[in-house]
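Missing here is one protein chain; the remaining ones are kept as they sit in the complex.
As written, the chains take the letters A and B, and residue 1 is the first residue of each chain.
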Amino acid sequence: MPFTAPKRSKAFMSTPFFRVENISKSFPGVKALAGVSFDVAAGEVHALVGENGAGKSTLMKIMSGVYQPDEGQLLWEGQPIMLRTPHEAQARGIRIIYQEFNLLPDLTVAENILLNREPRNRWGLIDWRAMNQQAAAILALLKTNISPTLPASELTVAQQQLVEIAKSLAEDARLIIMDEPTAALNALEVEHLFGVIERLKTAGAGIIFISHRLEEVLHISDRVTVLKDGCLVGTHPTSALTKPQIVTLMVGRDLKDIFPAKHYPTHKTPLLEVRQLQSGVLHDISFQILPGEIVGFAGLEGQGQRELARSLFGLEPVRSGTIAVNGTAVRIQSPRQAIRAGIALVSDDRKRDGLALKLSVRENIALPNLPMLTRGGFVGARAERSAAQRMIDALNIRTPSAEQSVRLLSGGNQQKAVLGKWMVQPPSLMVIQEPTRGVDIGAKMEIYHLVYQMARDGMGILIVSSELLELIGLCHRILVMHRGTIAAEFPGDEATEESIMQVATGTDVPLASGETKTI
Amino acid sequence: MAGMTTARAGLNRLNSPVFRLIPRVFFALILMIVVLGVLSPRSVEPSNLLSLIRQGATIGLVAIGQTVVLMSGGLDLSVGSVVILADVLGAQLINGRDENVVPVVLLVLAIGVVIGLVNGLLITRFKVTPFIATLGTNLIVFGAALIYSGGAPRGSIPDSFRFWGNGFVAGVIPTAALVWIGVTLVIALLLARTAYGRQLTAVGSNRRAAFLSGVNDNRVTLLAYVFSALMASAGGLLLVSFIGVGTLEVGTDFLLSSIAAAVIGGTSFEGGRGTIWGTFGGTLFLMVLYSILTVLALPTSGRRIAEGLIILIALALYSRQQE
Partner (left out) sequence: MTAQSTLSATTTTAAPTRPRLRAFVKRNRNTLLIWIVLIIITIIAALISESFTNPRNFPNIMRQSAALMLVGIGQTIIMLAGGIDLSAGSTVSLTVVVMAALMKPTPESMIASVLAGLGVGLIVGFINGTVVNRFKLAPFMVTLATLSLVQGLALQFRQNPQATIPREFSPFFIDELFGVPIPFLIIIGSTVIAWLGLRYTRLGRHIYAVGSNEAATRLSGMSTNRIKLLAFMLSGLLASMGGVFLAARSRAGDPFIGESFAFDAITVTILGGTSLTGGSGSVWGTLAGVWILTILSNVLNLTGVPANWQFVLKGVLLVAAVMVYGRRRAS
């Protein structure tokens, strides 16, 4: 049975059973955590908040046995312990729901949920019937009717998320770490999830809840711990906090200091004009971007923002509709055509899409510019070196030399190297997905200023981000996507997290307040 | 294990800038030559070393092609059969006549290009994994060589053609050695300096990132396979010119040796890393190793065992050094 966590009285604020003390962790080029302490008690939801790069995911991975801390110790019911592998963490009842999905595509939903704890009959063979029944029982708790016998490869993003959650419920979980569990869920699914969390609490499990959505944090958590730049800002009872207070703690300074003052574009001839675009999940997409304008796209995961960015770069087949750059209609069926049309893409996964990690900073920066740097088939070594150096200087990429392998740079500097690839020959339109994912706060501010500088130089910028504060702080306009189309548009100055989320979740029920509005 | 640690420390010490430009395999090569010299002083006389280079030329050419494919993140299992086909075709079509040499050489090279195109198109256009695509063409080409020769290769080679595999330039330097070194020089230069060379390592290191940077990754891949098959058929021609008759016996050896030479020379099986000079050194290393084994009177079995062990050791050393 799923909720067989040790029965305890619902003792809120009982003594923490798991504590990490003075944890520090470094990676090449970056200090991810410095002297952080954190604990969780039975029957408690402890929220962990912080911006991208604050150290949340590192802390989480230390608590689940993926990383070892450089300094500090882990205490389990007062005893120092080591968690050397995910397996050791699991043995203590620590479950983690990763943000990036970890399902096994070729296995069924039931197998995924009960992986490594498959029910067996008395001959030690797997009892498929029992397995499917148990999985169905767990899924029923989440009020979803995903079939346990479906291969995981056939699930939608939201269903994958639910199966991930179901995995963590399958066994005596004492501690469940949820990393952005609601990122792909709609309002109703979020409600179901919260129902499950309440029941887990009652059963005595401790829950660490990580979310960008502060309304949810305020709604579900008992305590909030704020991290910033790898350091602990503080732990507070949720009841003592308001949303603006959390934001101030997270950011540590006024928003105005982080984001440059907005300069509205003066040109009124659109640089990019998209009309009636249809492709894959996208339909009826029409919008414009002016030269010098920064336009943000918000929405839940899986609502089409990704596909939109991809189709502008020739990665999604476009069914119908037109894309015009600087007044001329362009056909974009491959990245090469997109680049020729003056469009560049900075993807949300720089290690997969952006950089050839074995190669040097110089070689990476030169890569999209080889046609320009080549004379008669031969690469001009001097031109290449100077282009690379120019980018290293202009974008302040901190690297010992242009010959350094990009693998050894910090996340922020890698991200700047990706921008540098495109800035050798500046494009008309820069499409950026998650501009600051996995980047520390210093680099984050630099990147914001760079983006802002590019816009001032007349480039159009399209940003897709899951960080609403980032969109609100940076963009001139914010378009919200829901179910493959643009559901609303907000001027950057008027957008609030609430107003965006309301459209994004496709509901008129604001989560935090619970009051109902009808349109 | 202890030996490996010492060897690794040795490798690290050679990390200074002066040495970094020289593929590490050359230090191991010098060591091997010393070992050979101790075991059999005659083997390291200049003329004998030169003939070692001559014997390495065929494998060396094939290994250059294999290296380029490995750098692109792929694999070419068909090289052995292509060598055999080129060898059999060469002997049978030239058939001892001088006037046949030029057209047959061109024809055989053209057939190599076609096989490479088939490999490349299967992989890029039809999305067949390199392993399966080249395994399939390997079988087909081998079958073709068997069918064509009827299992018993005929034909012979005129002296004018034997010059390439067996002759000397200026009376001392084996022609085959010159060919090999020349090809190595040219290809190394081209890969280091052309846009294609840069795109090749980028595709091998991260195909997606290269594609998203506007690189025509399919064309880069296709060219790599065409080049590999071309090198394999050139290797086959050099082989027939060296031994004078067609043979069906060399296939697996060439496949294994070409991969071994590349890996020993520092080319990464995962793509994106490799040097043509490293492969040159790797091939010579293998040749010296074979000589040592011959001196020790451990011909076939010892050669197989040693080759397997050397590949494992090279893989382990380079994988350590990566971290």
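Some points to look at:
Criterion: a residue touches a chain if its C-beta (ideal position, glycine included) is under 8 Å from a C-beta of that chain, and two chains touch if they have at least 3 such contacts.
Computed from a predicted model, the values in this text were never measured in an experiment.
Contacts of the undisplayed chain with the visible chains, over the whole complex, involve A, B. Residue B:Ala133 is the one among B:Leu29, B:Leu52, B:Met71 or B:Ala133 that touches the chain missing from this view.
Of the options A:Tyr98, A:Phe259 or A:Phe313, the residue whose C-beta touches the omitted chain is A:Tyr98. Considering the complete assembly, chain A touches the hidden chain via residues 66, 85-87, 89-91, 96, 98, 102-107, 111, 115-116, 118, 120, 124-126, 128, 144-147, 149-151, 154-156, 158-159, 167, 186-189, 506-507. Where chain B meets the omitted chain, the residues involved are 75, 122, 126-129, 131-133, 135-144, 146-147, 151, 252, 256, 259, 263, 269-270, 300-309, 311-312, 315-316, 319-320.
To be clear about the criterion, only the chains that are shown with their structure count from here on.
Taking the mean of the C-alpha atoms as each chain's centre, chain A and chain B sit 46 Å apart. Here chain B touches chain A in the complex through residues 193-196, 198-199, 201-202, 205-206, 208-216, 268, 272-273, going by the rule given at the top.
Per the touch definition, chain A reaches chain B in the complex via residues 313, 335-336, 339, 345, 347, 352-359, 363, 366-368, 370-371, 373-374, 377-379, 381, 421.
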